[in-house]
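Here the complex is missing one protein chain, while the rest keep their positions.
When the chains are written out, they are named A, B and C in that same order, and each has its own residue count from 1.
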Amino acid sequence: MVEMTLGKALSAGLRQALRDDDKVVLLGEDIGRLGGVFRITDGLLDEFGAQRVIDTPLAESGIVGMAVGLAFRGYRPVVEIQFDGFVYPAFDQIVAQVAKLHYRTQGRVKMPITIRIPWAGGIGAAEHHSESPEAYFVHTAGLRVIAVSNPEDAYRSLRQAIASDDPVIFFEPKRLYHHKGEVDLDAPLADAAPMGLARVVRAGSDATLITYGAMLATALQAAEAAEDEGISLEVIDLRSLSPVDYDSVAASVRKTGRVVVAHEASREAGVAAEVIASVTERCFEYLESAPLRITGHDVPYPPAKLEKYHLPDLDRILDAVDRVLDRPNSLTGADA
Amino acid sequence: MVEMTLGKALSAGLRQALRDDDKVVLLGEDIGRLGGVFRITDGLLDEFGAQRVIDTPLAESGIVGMAVGLAFRGYRPVVEIQFDGFVYPAFDQIVAQVAKLHYRTQGRVKMPITIRIPWAGGIGAAEHHSESPEAYFVHTAGLRVIAVSNPEDAYRSLRQAIASDDPVIFFEPKRLYHHKGEVDLDAPLADAAPMGLARVVRAGSDATLITYGAMLATALQAAEAAEDEGISLEVIDLRSLSPVDYDSVAASVRKTGRVVVAHEASREAGVAAEVIASVTERCFEYLESAPLRITGHDVPYPPAKLEKYHLPDLDRILDAVDRVLDRPNSLTGADA
Amino acid sequence: MSPQITPIADTAQDLELSERILTPDGQRVANPQLDPYVADVDAAQLRALHRDMMVLRRIDAEGVALQRQGQLGLWAPCQGQEATQIGTARALAPQDYVFPSYRETGVIYARGAEPGDYVRMWRGEEGAGHDPEALRVAPLQIIIGAQTLHAVGYALGIRHDGADEVAVTYFGDGATSQGDVNEAMIFAASYQAPVVFVCQNNHWAISEPVAVQSQYPIAGRAPGFGIPSVRVDGNDVLACMAAMRWALDHARSGTGPAYIEAVTYRMGPHTTADDPTRYRDAEELESWRRRDPIARLEAHLRALGELSEEHLAETQAAADDIARRMRAECLGMVTRPPLAVFDGVYAEPHSGLERQRDEYAAYLASFESEA
Partner (left out) sequence: MSPQITPIADTAQDLELSERILTPDGQRVANPQLDPYVADVDAAQLRALHRDMMVLRRIDAEGVALQRQGQLGLWAPCQGQEATQIGTARALAPQDYVFPSYRETGVIYARGAEPGDYVRMWRGEEGAGHDPEALRVAPLQIIIGAQTLHAVGYALGIRHDGADEVAVTYFGDGATSQGDVNEAMIFAASYQAPVVFVCQNNHWAISEPVAVQSQYPIAGRAPGFGIPSVRVDGNDVLACMAAMRWALDHARSGTGPAYIEAVTYRMGPHTTADDPTRYRDAEELESWRRRDPIARLEAHLRALGELSEEHLAETQAAADDIARRMRAECLGMVTRPPLAVFDGVYAEPHSGLERQRDEYAAYLASFESEA
């Protein structure tokens, strides 16, 4: 076990994947000499050369389209999209090609492509640099979607994503790149739990708080604050957004009967809607109150000075907890 | 009142919009001399000329990007995307520009762009010609999303969409282009109910069946079949997917306490998830069973010969109705 | 400042601006640049090309017929484009890999397609009509231009592998407007990837004449990206073969991509769902009928005294035979069972989809139990 930042864990994961399989190649803007704008590929050009760590022309559709062609030839391309808001020019190649080619060919052509996306807000960035587009990909059959929240998961699941024969959209919370945690760099991949399982990060009994990515930290703070008020929250990190590990989620909901789902992405047809619809379907008779969503508003990501009014924070989560627990809350007023 | 097909009603709506406002221009592939592959723009080139009915080079990002520029200049562009599956190359321009420019400029720059999309399956088409991408746009703040199911709505809401100062993604069910209905071509737009309201198409008391687009016909058939078994279904046509008219939906659910939502699009993070999450939030105490989704499977749209196993049909809807009514169904078996 | 460029508007002049070896009436003219590439082509090879084109035309006609009879959902005819497709595809080496659009019936024929391969996709049985690995041809691509980037990625892989292979991509004149096709040229030039771009300029993108996309020769775009190009008479099978050999040689030599614009004409409708009389003149069609690629080669062979009745009869028999087998395969196709709708979405288990599949299986089974 070594302590390292989430960013470094991702670097280590890429390095290990490049070492393990010479079909792994990295593609992206500024990933070579610069090491990427977040330095995740730092040092990899020197170690593996320009044939495997490939600076691309500035065109996301081109990058992903080229990755498809490399996959046709048996490569396992790992694409870096520079920021979340720049994935949209590649949307057609992702949705109509990457997601569909395996199905189109009944499995004859594999698409073991990993698309890494530095993701989400809270860093005071300019427009298009704080987006949470995960629901688009969750809604797209044929893709797997991973969202990491800590260095250990980052290291392991990035390697699993690259090793997977399916395409994986891999979300990396920018806000946590510098957060530290313990990582076991030598744990054999074969022994790891499969990609796709959720994790109960904190056990509790009064309500289930479901989230993923950088919002997990906020959720855990909320759980601590709630504990001070005598409320016991179970906090679940989904980790995989497609598939969602509903067995774990449902087990928790059956226990608590109350649910809050939190994410930064906007609300309408977002991941929280999916989770609530599925949980309601599976656990209806266990539910004691309406599951609630705490999300970014249905607005374009706002200018940096306003983002704190957009992002779910501790208080908004606690308010939702109060609501699912039928305690006084912002809608009932203090006297409810 | 005249009887006409949904396709002709759309043509009439476009003609009227072109007559009403000379800032309205149509853009798309093959919309000129050919009148569009579905003939919706048939005759409009002759009537309004090549300056207003504009055949474009074959590039969807280009078309939508150009529409943005025209909007900057005060035009009201109406874009035809040839088929649902060809909207993805324009995704970046739609999501990062069309949806955001009004917000970005605090309303100084309006984006009165209508993007018409011949939509969904059931016509035995080749790949990419039967997609249901509406959830992507519902999840995108800044857009309005309309889905029509009959000639009257088509005529009225297309004109409303074009007259709206907001961007509207306008879904036209291909399968219904030749379906007929009564249209009042002379009803003044000013008197019409605002775009965005749902419609209770059939009143009922045992369960609420919520859908939109071509699936409405199937839902109505299901309601008739159910009636034969003594089950009274209330059928709601959402008509607007962003915003969803939750007042109407909730009123129905409070009455019936049981909900099925049906659409062709795939399930994970789809519109049905959104509707169920919202309905559960608003009507939890009225719900007598878990709201259910009947949707296309989470697979890429299958080859034509398999599409009947993908699309929700009468029986699948009725099975879901049985489930929400706690009657014997496919999961419980006949003896439940 | 760059020189003034003159637009070319009419299709007649269009063709004059392209390289050829055979004139429309079948005479051979000297072409110093292209001739060396087909110096080895003797009468027997010419007859083989003729046979290929005849068979292709027959396959294409059978596709149309099967569609008209309700056996196929759609068919995209390639009549008129036989010289482009056969000439270029017959220049390929077996190890080369092709990324086609949807109209390249002649290319998959030349790569050894089985009779059922032509129709399997159009009938709606499967997403891909043929086995990509077996033919070394990617599945037909419907999203305009998307495949061009795949070819570049594949070519980058070839380069990394140090393999003696070329990736080839086919696309239409309409496709040249798509961002992807332009990005493909940019990426190919940037990486000096061994890829050949073949633009079949058949003058129409559904109802839009090529002038909507470009009022200038399309081949003229490539050099600006650093890609050498040639504009060839696409109804001259010899010129197409020569141009393709030049392009393949160039790509194989390690000096990067090459670009061909084959100027041809789509004689039929865009697809069987299209009615071209709505948008194009009978006269234009007629003028292209006089440039028919098969008639041209026949005239040439006849002038050489190399067009025997025997050859014609054998060709006809071969064509009829493949059409018959194509029809038989088509009619004999058995649609996969309902649950096949879930097959192949993922390579590895996906718990969400598995649950859906199980529920749907239970649903299907409930009918059986009822019965």
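The working rule: a residue touches a chain if its C-beta (ideal position, glycine included) is under 8 Å from a C-beta of that chain, and two chains touch if they have at least 3 such contacts.
Quick caveat, the model's predicted, so the values are computed rather than measured.
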item: Which displayed chains the hidden chain touches across the whole complex; value: A, B, C
item: Selected residue (touches chain absent from view) among C:Q33, C:Q69, C:S253 or C:T277; value: C:Q33
item: Candidates B:L10, B:M66 or B:V148 - the one touching the absent chain; value: B:M66
item: Those residues of chain B which, in the complete complex, touch the missing chain; value: 25, 51, 54, 56-57, 59, 61-62, 64-75, 77, 89, 92-93, 96-97, 100-110, 112, 141-142, 144, 164-166, 196, 242-247
item: Footprint left on chain C by the chain that the document does not show; value: 1-5, 7, 19, 33, 176-180, 182-183, 186-187, 189-190, 212-216, 219-226, 228-230, 246
item: Positions on chain A contacted by the hidden chain, ascending; value: 29-30, 32-35, 37, 55-59, 61-62, 85-86, 88-89, 124-129, 267-268, 297-300, 302-307, 309-310, 315-316, 319, 329-331, 333-334
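One rule holds in what follows: only the chains that are shown with their structure count from here on.
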item: Chain separated most widely from chain A, comparing mean CA positions; value: C
item: Chain occupying the most central position, where position means C-alpha average; value: B
item: Averaged-CA centre spacing for the pair chain B and chain A, given as whole angstrom; value: 30
item: Inter-centroid spacing, chain C versus chain B (mean Cα positions, whole Å); value: 36
item: Two or more partner chains touched - positions in chain A; value: 61, 89, 92, 96, 100, 103-104, 141-142, 242, 244
item: Residue list for chain C, restricted to those that touch at least two other chains; value: 126-127, 143, 179-180, 345, 352-353
